[in-house]
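A single protein chain has been omitted; all remaining protein chains appear in their positions.
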Amino acid sequence: MKLHEFDSKKIFAQYGVPVPKGKIAKTPKEAGEIAKKLGGAVVVKAQVLVGGRGKAGGVKVVKTAKQAQDAAKQILGMDIKGLPVRKVLIDPAIGIASEIYLGITNDRAARQPVMIASAAGGVDIEEVAATNPEKIIRVHVNPLLGLQDYNIRDLAVGIELDRNHWAAFHTICKGLWEAYKNSDATLAEINPLVITKDNELLAIDGKMLIDDNAIFRQPKLAKLRDMDEETPAETQARKSGLTYIQLDGEIGCMVNGAGLAMATMDIIKLFGGEPANFLDIGGGANAEKVAAALRIILQDKNVKAVLFNIFGGITRGDEVAKGILAALKTIKTDVPMVVRLAGTNAAEGRALLADANMITAETLAEAAQKAVQAAKGR
Amino acid sequence: MKLHEFDSKKIFAQYGVPVPKGKIAKTPKEAGEIAKKLGGAVVVKAQVLVGGRGKAGGVKVVKTAKQAQDAAKQILGMDIKGLPVRKVLIDPAIGIASEIYLGITNDRAARQPVMIASAAGGVDIEEVAATNPEKIIRVHVNPLLGLQDYNIRDLAVGIELDRNHWAAFHTICKGLWEAYKNSDATLAEINPLVITKDNELLAIDGKMLIDDNAIFRQPKLAKLRDMDEETPAETQARKSGLTYIQLDGEIGCMVNGAGLAMATMDIIKLFGGEPANFLDIGGGANAEKVAAALRIILQDKNVKAVLFNIFGGITRGDEVAKGILAALKTIKTDVPMVVRLAGTNAAEGRALLADANMITAETLAEAAQKAVQAAKGR
Amino acid sequence: MGILADKNTRVVVQGITGNEGLFHSQRMLEYGTQVVGGVRPGKGGEWVLDGKVPVFDSVKVAVDATGADCSMIIVPLAAAADAMLEAADAGVRLIVCLTEGIPLQDMMRVRAYLDSKGVLLIGPNCPGLLTPGQTKIGFIPGDNAIPGNIGVVSRSGTLTYEVLYALKQVGMGSSTTVGIGGDPVKGLNFIDILQMFEEDPLTDKVVMIGEIGGSDEEKAAEYISKHMTKPVVGFIAGRAAPPGKRMGHAGAIVEGSAGGAEDKIAALTKAGVRVADYPEQIPDMLK
Partner (left out) sequence: MGILADKNTRVVVQGITGNEGLFHSQRMLEYGTQVVGGVRPGKGGEWVLDGKVPVFDSVKVAVDATGADCSMIIVPLAAAADAMLEAADAGVRLIVCLTEGIPLQDMMRVRAYLDSKGVLLIGPNCPGLLTPGQTKIGFIPGDNAIPGNIGVVSRSGTLTYEVLYALKQVGMGSSTTVGIGGDPVKGLNFIDILQMFEEDPLTDKVVMIGEIGGSDEEKAAEYISKHMTKPVVGFIAGRAAPPGKRMGHAGAIVEGSAGGAEDKIAALTKAGVRVADYPEQIPDMLK
């Protein structure tokens, strides 16, 4: 789950990271009022959960409250990479001497958190990593120890930070670490962390990604979820405990297990079709869940055929069959359906579906071929 | 450093451990007022940093505010094992169904914290450990992991705690652990943790020992130090960075290093004397520290001879000699002094002391014998 | 005897009294697995599964009483990290954790601790392991597989069943099948299992099933080209997945240019692995 810049910085500030004293505006008028209170030049920043808002014109520095209101008016109407801008952040404009990148993420291969710093902050850090890898300092943190002082020193030395800034940098690193740890983040990033013209460190922009697996124990953060991040169908799926991703093809898929779901998409493509979605009903799905999944698939008007591929292990074939039948009672549809059931209680499932006018298949290859044919036949 | 019952329970409460709503009184009148506010029966408990106050009459259960005032009057006048009672704690009296012992301490041999519980709480836990060791449940906590839920379950299962109390016990164990960890405690103990007649868990008595080595980072706890714990000379020594313990003998000792200081005491005894103190001036002591140490030794009127045994490593013989001379300028004394200097800059030190009318010795054995003679000669 | 477990492996099941715990423990017993005990704090002393399996209050008590050397974990999400640590402290040699959805930071701590204790972990979020004809520890449907000389290692649960089923159709069997799970931080990984298969006298050929995300398959390819003499057939799920989208498994994120299906297939092919287009092709490629 992505957090907005404003929420991320608010969390950082709770852990002692200095951030600008800005506020969120939802209307141009609010933006003008906030700018007036702040006084002086401000920066108006679109709050959207995609990168590249600067290049898209979603960030403007202005000198007066009136100009802030105008800028907010422009930005609040924008659509950045498909996402509507509903909020802007009004921060005081800061005189910047230099810009640092500072972030924590998980190094999966090393199975450790890694703290990353660079003196070349403010720009696209991935580009720096690609073109000047020596400018990126990586320091791993042992998960049993947590962030130690020497880790922070290694970062400070690595980016050749002036010794006068070490104490402030120490506080910021500790704060960012606590924010990362206590929020179950998979990314906590300050870019840029600026050295101001007044020679102070300030986190100008912030970003956090929260581990979806940990949302259950982060009730406060769960409330910060921005629904714009997902399509309505995806939201609906998430609430039903399904993993659903809408794609551009014409063959809807319902599969148990992420790997098998991907393999099913692959084989559809291999036999000349295009998958309309990724949908994993998970392990041990019951009839209710299956029905919800089918409804979501059929909402997609591009879908010209549905392929069920269920290999029973935890999931039982009869439960899946019951779910399909239940869903079909409430949804009138003439989309052809290909069913392939194998594994636990597959025979029982097939028996239940015998009268439901479905195309059946023994193997995955056969099922995929039949689904592609069915979609083309319409 | 020992904390009083009241301070310990206050800290426990900060971490979510339920404790009685009592208050501290320094006068009988205050005690009466507190009892009145609490209403009903109360228990009046002497706050002293020694065990066995109950047997000494330092704890009384009374039914009225008037009786509480009377009890406080009695207890506030007491002297328990040499320590004056200056405060009493007035807690509401609790209807007790059963008593549990719960504590955390450091298992030095295992190099891990150990959490200890027993269903036989409320009495002398050391006696239980000696007579019914199977009633004491010990669970080690990995210092890199901290207290885990399964540690707590092992304790609950071990003392056969009714399952209805597991949730409350879990909260209390977690709280006690946090109190122990965040306070740098070497002991954090609830005895008894009672199950009340209302079927709730409540920490009736509490005790904490704080690691003296960690006081430097526990400024809030440092303020809770009770000076009654030390003799005035010991307090003076601590403030000068010396370790001094007053004993009953007649030969004052000043030594560098705890081991050598103990060996010096041993050899004095071996040759028929009695040490008047343990005094370690530590490593690298300077003249000022040595002077302070000598002043403390000579304050003890039992001292009939002083033995200096300095084996220079970090500590330099000339610095020690300068300290002795500085102290002797301000203190008029005719107590005979035996000096044995060896190691770093010993020759320089001996030269400085040449004119100071001191008895010198080459070896520790010789020095001890001469000190014993000198003390007897007075 | 399998690479990790056989008919003598003694298993305790943490979370045995839950619905899933009971269901799968029953199936394991039927398969012949020595389910010697279960753990459910507060229910110690009870018996489950028609009085066949004793329940203990802690893994330690269960291990002491039964001599178990393996723990299977099928507890609720919030209890899973604690369950793994408990099992490690109780002295089992092997932990198989089926529970899915464990937070990443928890797994980093758990794995670091297990490594320090030298305890092996399969999973979490995995179907477990199957030594056909001897023992199954986890979900893998036993009737899909027969004993044989093919080692199977997979990041995906149901894809594994698919492959075992396809093998069985043509009379081929597996020496050991390990579902290592799809989480980004887990226990034994491809390389660990491949090494065991290389050293296992009962394994002649290996099937490796990967998917998009991370770089474990690329590392496995490097390992195979350097150290493996036995033939390996591979399959990578996710060629049709669009970049940047999460496909259910936490690990299945195409991170920038790395972790894509084509890269993985290229790396494996370069290492001499024959890569199937779809799972049902695998039996033919093993002939």
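Order of writing sets the labels: A, B and C. Residues in every chain begin at 1.
Rule of thumb we're sticking to: a contact is a pair of C-beta atoms (placed from the backbone, for glycine too) under 8 Å apart; a residue touches a chain by one contact, two chains touch by 3 or more.
Values in this document were obtained by computation on a predicted structure and should not be read as measured data.
**Student:** With the missing chain put back, one of B:Gly312, B:Pro336 or B:Gly349 would touch it. Which one?
**Tutor:** Residue touching the chain left out of view: B:Gly312.
**Student:** Give the residue, chosen from A:Asp107, A:Asp154, A:Asp212 or A:Glu230, that touches the chain omitted from the document.
**Tutor:** For the chain that is not drawn, the touching residue is A:Asp154.
**Student:** Using the definition of touch stated at the top, determine which of B:Asp70, B:Asp184 or B:Glu348 touches the missing chain.
**Tutor:** B:Asp184
**Student:** List every residue of chain A that touches the chain not included in the displayed model.
**Tutor:** Interface with the chain not displayed, on the chain A side: 142, 144-145, 148-150, 153-154, 156-157, 163, 166.
**Student:** Mind pulling the chain B residues that touch the left-out chain?
**Tutor:** 106, 108-109, 111-113, 126, 142-144, 181, 184, 186, 211-214, 216-217, 243, 245, 247, 255-263, 265-270, 275, 278, 280, 283-284, 311-314, 342-344, 363-365, 368
The rule we apply is simple: only the chains that are shown with their structure count from here on.
**Student:** If you average the Cα atoms of chain A and of chain B to get two centres, how far apart are those centres in Å?
**Tutor:** So the centre of chain A lies 55 Å away from the centre of chain B.
**Student:** Taking each chain's centre as its mean C-alpha position, how far apart are chain B and chain C in Å?
**Tutor:** Roughly 54 Å separates the two chain centres.
**Student:** Roughly how far is chain A from chain C, going centre to centre by Cα mean, in whole Å?
**Tutor:** 28
**Student:** Among the residues of chain B, which ones contact at least 2 other chains?
**Tutor:** Correct list: 144-145.
**Student:** Any chance you could list the residues of chain C touching two or more other chains?
**Tutor:** Only 109, 113 qualify.
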